[in-house]
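Structure, as structure tokens:
The other protein chains are all here in position, but one chain of the complex has been omitted.
On to chain A.
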Amino acid sequence: MNRINKKLQEDKKLLSIYFTAGYPKLEDTVPVLEELVKAGVDMIEIGLPFSDPLADGPTIQESSTAALKNGMTTAKLFDQIKDIRKTVTIPLIVMGYFNPMLQYGVEKFCKECSEIGIDGLIMPDLPLAEYEAHYKATFEKYDLKMVFLITPQTSDERIKQIDAASDGFIYMVSSASTTGKTSGFSTVQTDYFERIAALNLKNPQIVGFGIKDRETFKAATKTAKGAIIGSAFIKTLTENGIEGISSFVKSINYLGASPEDIR
């Protein structure tokens, strides 16, 4: 069974962390990954940097620009993490934009991900229709779970289509925004979380965008299976380096949360 599906069966709320590969320094990819695992996160999204990340706010844009300047490429990333499965057992997802994958070759990209032990892909600008028409067979051949996004504006009908096309989890974007907006959650978000929960989808949902601390993590996972922290993690990485990872993860404190917080 794919590691993502297995992880989703665990009876707990999941914390997933996004970070940009090759940031702050080119060779930090593996040390960051290992430190995150040590700190006890459940899942990791490895960000493959892109020159024009449309869905991202300034924090991830800047980390991407820095990583590219450091020399990060698709080939470099695959080389850095080629032995990652010797030390890391949690689900690993590569998150990036579609153009670098297209240039690398979709089949070659999938094949190498599979050889490394990557479990899934998040490509925000590879939409459902194109995926199903052209790429689904290749992703499935290499047992890579494609994770789709939904937003508060996504219609119930489309959510059901996305649910039907998914086999893993659905990435539930918390609000109409790019990544890294930190205004916190209002009733708009909580109503949306509850609306989605009421749809009883076959795939669990993991919330992303705007999750930055224990409070937002708790709010997001009240109904959802887990939450993803990206920009807030990149910020802490920029300010405190790899040494700061463990205390950041602890500050989310989900492991020590009381049962009513996490169930």
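To be clear about the criterion, a residue touches a chain if its C-beta (ideal position, glycine included) is under 8 Å from a C-beta of that chain, and two chains touch if they have at least 3 such contacts; residues count from 1.
FYI, contacts and distances are computed from a predicted model.
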Chain not present in the shown complex, as UniProt names it (candidates "Tryptophan synthase beta chain", "Probable septum site-determining protein MinC", "Proteasome accessory factor PafA2" or "Nitrate ABC transporter permease"): "Tryptophan synthase beta chain"
Candidate in contact with the missing chain, chosen from A:68, A:88, A:165 or A:242: A:68
Residue of A:2, A:114, A:138 or A:178 in touch with the missing chain, whole complex considered: A:178
Candidate in contact with the missing chain, chosen from A:52, A:194 or A:215: A:52
Among A:44, A:66, A:81 or A:101, residue touching the chain not depicted: A:101
Touching residues on chain A - with respect to the absent chain: 50-55, 57-58, 61, 65, 68, 73-75, 97-104, 124-127, 130, 148-151, 153-155, 158, 173, 176-178, 181
